[in-house]
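Can you read through this structure? Questions will come right after.
Missing here is one protein chain; the remaining ones are kept as they sit in the complex.
The chains carry the letters A and B, assigned in the order they are written, with residues numbered from 1 in each.
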Amino acid sequence: MKVAYWPGCVSRGFTPELHGSMELVAPLLDIELVELDRACCTGAGVIAEHNQELADTLNARTFAMAQAVEGADMMMNICSTCQGAQSECQERLDANAEYRAHVNETLSGESLHYEKGITNKHFLWLMVEEIGLDAIAAKVVKPLTGLKVGPFYGCYIVRPTDRLGIDDDNPRDTYLTQLIETLGGTVVDYAGSHKCCGFPIITMNKAASLKQAGRHIGDAIDADADCLVTPCPLCHLNLDLQQPLAQKEVGRDLGLPILHLPQLVGLAFGLEPKALGLSKHVVKPTSVIDWSTSVVAGVGDGGW
Amino acid sequence: MPAHDVLIIGAGLAGQRAALAAAGEGATVAIMSKVHPVRSHSNAAAGGINAALNPDDSWESHAYDTVKGSDYLGDQDAIEIMCREAPDEVLQLEHWGVTFHRNDEGLLGTRAFGGASAARTYYVADITGQALLHVLYEQLMKFHEQIDRYEEWFVTSLLTDDAGNCTGALARNIRDGSIEVFNAKNTILASGGAGQCFKPTTNALICTGDGIAQAYRIGAPLMDMEMIQYHPTTLAGNGILITEGARGEGAHLYNAKGERFMEKYAPNKLELASRDVVSRAEQTEINEGRGFPDGTVALDITKVPRKRTLEALREIVNIGRDFAGVDITREPIHIKPGCHYIMGGVKTDVDGATPIPGLYAAGEVACVSVHGGNRLGANSLLDTLIFGKRSGVHAAHRARTMAMPNASHSRVDDERASIDAIIRRESGGRRISEIKDELGEMMNDKVAVFRDQAGLTEALDIVRRLKEEATGAAVDDRGTVFNQDVLGAIELGYMLDVAETIVMGALERKESRGAQFRLDFPKRNDEEWLKHINIARNGGDEPSISYSPVTMTQWEPQERTY
Partner (left out) sequence: MPEYTLKIRRYTPETGEAAYWEDFTVDLDGHRSVLDGILQAKDRFDGSIGIRCSCRAAICGSCGVRINGRPGLACHMHLEEAAKRAGDGKIIVEPMGNMPVLKDLIVDMDAVHWKKMRRVTPWLLPDGEPPEREYVVPKESMVDITQTMACIQCGACVSDCLSMEVDPEFIGPAALAKAYRFVGDPRDGQQFERLKDLSEDPHGIYDCTHCFNCIEACPKGVAPMSQIMRLRRISGGDHHIEDRNNGYRHEKAFVKNIEKNGILMEADLLPDSYGGKFHPRAVPELVGSLPVVLTALRRGKVTLKKALIPHKLEGQKSVKKIFDTVHDRDERYELNLYISGTDEEPEHGSERTDSGEDGAAAGTTTAQGSPSSSPPERSPNS
């Protein structure tokens, strides 16, 4: 399938391994990525906090560009925060024709026009809903046997449920669990899986921010996880980049590797860990890297 | 030991208003409630509050509508006072911050409501009761230094002295089970109605007639107890209320054949006739086989523009969706009449004073009477505020020249002992919930929209039997912290006392008037029955019946059609 691809900001900035691993995994899933290289930041909720119309217009512009991609089946993103921020804007744009017309007027300067009802799916949703877990299972080369993976969704992709289309027919807040199992891994159930990494307040209340990250990582470790997987690079920043400081905040050693979603998929599809950028993480995913085809060693030292 | 000029029991609109009024007069005030004040049932009043604020309107018109609505049983002097003071009260509420709906000029806006000849209902979407209650509570928080709040305290009995004055109350701290004497120069009952005597009912679980029974037990007369309002639009099964505001916005009623039947019963006002008229119309349609299989008729709100529904009837959209699985903007919802309000209650004068010195009552617990045989929609909120205020002011003034009573601590020991006795009852009797269910279902069968001699007589026997059984109903909870079980047993006792007086009143009144419809006496009989029926326990346990005249100022009884 062909998708209008919005990679987000951070995947090209401080978590380049996300962008890189997505590029490697896409062809294996027969996904043609047409990158929206003129599109700008979704605002991550912060621009919407500052001015809703601004956020809505910037994202309408991105949507319009996606809609203009010839032959694209839909738009795809790889960040929980992008998904949430864009869904919020789309909800307003789609709900009110008058407002939409107003926003489209601003876009007309660039000859862009947003048609109501764009399909914008996170890579996680796309895998489960468009490609299908059976098809994915068929492509697994190195099943993640024995790897205990804790899902960490990121707030923006699991709440509010009605805006994100999460219901009994589309239990999107369980997709990571389903995916991990499809890839052969063992899902670790722990308290923090659907909670907040703290990223939004890292400059506003650093202690509270890092306490959240530290606690959830700690809970996962206590539940015997080997690693976490997250579909959000902002969460990745607070959970991986900030893990050394988070450790200090919660007063316990952590050292839990945090994987990006495409990296997990890539490993199961037989791609090399280094190619997937796993060596770029602050918390080295030692256990995952040292694994070949069978059971994985638990999380040990060598976190740094 | 707490001692106050004014002790208010019940923290709904009437109670909170009384507290603010009394404190405003410089009295020391305590307000007590068995639930947190914002949980009071005033919350559920949805539609609005009536006042003749509009310069084109007049309080006389409002008063006349109320008198007519009461089927001429309302005391006209009290009604005049209520309607005359209504405009200022609404303005006072607005000044305190109530977020009333506005018209395009930014002034207070109205909606149409049942039984009114002009649009005079002021509202906040369909959460008027909640908005008023919460804003009053904001003021209580603001004046926390002048008003002592006792939240989650349960009154077990009123205190009297040898001279027969009411001197306060005994109350149990629900949190830890301790009992305290609350001395007070004046006590205002504002504890609401008794809908839980009926099943189903729109009323909350807390509406167990506490204050009515407590006053009754110290000899205060209860008036017009037979007047029970059945609200026309309640959900079958769980009794949840669909506000009259829906009809005010333009919704229609249909039977199963698709006929807009109100054209037959009230050709002018149609769906906005007074509630007893509409309820009887619906029940007739249902009884005569033109209702749906679940014993309901249909309320069609799709007649109202969708945007308006979302703006002004948001709560019913939610209720329809959550409790009936219906999107009211797209399809009709099934409803039937349900027990909703008690016009009767503790007899008071226009200042809320009962014949027992030191005891006042305001709000649904009281019967002044402003509602007579039937209450108009949006008049209840008004009633609570006007008479809450008046009783608060009057009680505060009365307190100025009184000495503080001083009840002995031995009362606490006695009360504790009697509560312990309940807790220690042997199991083996019927469960409280069983007795309560039987009472409620029976009352909803025999003492509902249509009544007759045989049914009422049976009802009285059943109530008396249930009273017996209740004395043996055991509780499971032997603890002290939040023992809701023992409170349930006490509430059951209150409900049975109240139910008994309701049935007695219905039996006594051999005519049909307002909400009371006797199949054996289907006509209104002003000659013999234009009077109030009072029931009181004079000393002993046996209640006695007496009558009191209806005060008439301007309006002679007429034939009542809508």
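Of note:
Definition applied: contacts are C-beta pairs under 8 Å (C-beta built on N, C-alpha and C of every residue); 3 or more make two chains touch, one makes a residue touch a chain.
This is a predicted model, so every value here is computed, not measured.
Residue in contact with the omitted chain (choice from B:N50, B:Q214 or B:N483): B:N483. Listed residues B:S433, B:T471 or B:S546: the one in touch with the omitted chain is B:S433.
Considering the whole complex, the residue from B:Q130, B:N183 or B:N444 that touches the absent chain is B:Q130. Residues of chain A that touch the chain left out of the display are 9-10, 12-17, 37-38, 40-41, 43-54, 57-58, 61, 84, 91-92, 94-97, 99, 102, 106-107, 109-110, 155-156, 159-161, 168, 195-196, 198, 200-201, 203-205, 207-209, 211-212, 215, 241-242, 244-245, 279-282, 304.
Taking the complete complex into account, residues 35-36, 38-41, 43-44, 91, 94-97, 99-112, 119, 124-125, 127, 130-131, 134-135, 138-139, 141-142, 151, 175, 204-206, 235-238, 240-241, 248-250, 252, 254, 258, 292-294, 296, 298, 300, 302-308, 310-311, 314-315, 318-319, 322-326, 329-332, 334, 431-434, 475-485, 488 of chain B touch the chain not shown.
Definition applied: only the chains that are shown with their structure count from here on.
Between the Cα centres of chain A and chain B there is a gap of 55 Å.
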